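Every protein chain except one is present and positioned as in the full complex.
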Amino acid sequence: MSDLSDRSDEPRRLDGNAAAGVLEEIFTFEVTSAQGTCAGCGQTAPLGALLLYGGEMGIVLRCPACERVELRIARHGGQDGRYWIDMRGMTTLRVVPIIPA
Amino acid sequence: MAGIPARLAWRRAVVLRHIQETPRVTSLVLDVPGWVGHRAGQHLDVRLTAEDGYQTERSYSIASAPARDTRVTLTVERLDDGEVSPYLTDVLRAGDELEVRGPIGGWFTWRPEEGGPLVLVAGGSGIAPLMAMIRQRAAVRSPVPVCLLYSSRAYEEIIYREELDRSAAADGDLMVAYTLTRSQPPGWRGYRRHIDRAMLDAVAWAPEERPLVFVCGPTPLVESVATTCVELGYAPERVKTERFGPTGGET
Partner (left out) sequence: MSTPFVSRGFQGRRQRSEAAQRLPPGQYLVSGFPVLSAGPTPRTSLDRWDFTIVGEIDEPRRWTWQEFQQLPRETVTKDIHCVTKWSKLDTTWTGVSLDTLLQGVNISATKYVLAFSDGDYTTNLALADVTGGKAWIAYEYADAPLAPEHGGPARLLVPHLYFWKSAKWVRGLQLMAEDEPGFWESLGYHNRGDPWKEQRYAGD
């Protein structure tokens, strides 16, 4: 496990806010404020606070406490392609039924 | 595509004008057909398409306050090795169309009725979504007290400086503190280092006031400030962060 207080070597990573466009394509309700619980360490955080990796390959959201993968999404086949979603790294996702503004 | 919400459909916005904010930062005022409004803190996705069909997308925070018209302002920092930002700042001109969708996002947002006080911490172009909050607060004459701590590399690079100074002078409940990390003009009496614990302690509303804290800017700044906020005792659920950075990284 890495020492997260010394992560100045990760200057490029973004967070779940940058994944909001894709998340809103899939989820009806606003999810960057939904709380996800990490299956690895039990930390609960809003998706907007998860660490974003994956670039154009897909969305990989990692726990800000232990850096394990919580949620992965890839989309295949262009604008009408299907989404593959893997949430094994998240025990629960708590979504408040707010329609995004 | 049938059935998708309107805000996720790509639309053709028209560029109304450019505002040169600083040597490397330009604001684009767009007219977005069918725009029904946004919350301060939300962003737009922007999509560019080349003649051979190649496409690429980026996200930019909306810097303008929610208003009744269809105009939306984005503030774009020109990255020298960027693929998209130089196109937006140098090639796009008034009258051109730009594909956008949004508004997007719902966690890193603030509405005046959520109250405060507010602690806003910005680095570089991370000021954009916080400026939407400050502008909205002014537009509705919200009494929520705000302190903004804004880190830039140099005086000429402080985005919206004149507007911030004017607003702060006119409103006793808006406090603005700048820190310049690389160079400072002669006679500079503000901070001259990266945001640290002592600076936050001196500038920000104390944790006992239970402020809403919004931190936006480059990842190292955001992560350092967020860690410091936890150390200083701010309620974690009242600290929200948004990391900015280049999307298409290359070496």
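A few comments on the model shown:
Should a chain be cited, it is by its letter among A and B, assigned in written order, with residues numbered from 1 in that chain.
To be clear about the criterion, a residue touches a chain if its C-beta (ideal position, glycine included) is under 8 Å from a C-beta of that chain, and two chains touch if they have at least 3 such contacts.
Computed from a predicted structure; not experimentally measured.
Among B:98, B:144, B:164 or B:195, only B:98 touches the chain that is left out of the view.
In the full complex, chain B touches the omitted chain through residues 12, 48-51, 53-54, 56, 81, 83, 87, 91-92, 96-99, 248-251. On the side of chain A, touch with the chain left out of the figure occurs at residues 2, 7, 9-10, 12-13, 51, 53-58, 60, 62, 67-69, 72-74, 76-77, 81-82, 84, 86.
The rule is simple: only the chains that are shown with their structure count from here on.
Residue ranges on chain B touching chain A, taken from their complex, read 1, 4-5, 7-8, 37-39, 42-43, 45, 57, 59, 101-109, 218-220, 223-224, 227, 240-249.
Contact residues of chain A toward chain B in the complex are 5, 7-8, 10-18, 20-21, 24-25, 30-33, 46-49, 52, 55, 79-80, 98, 100-101.
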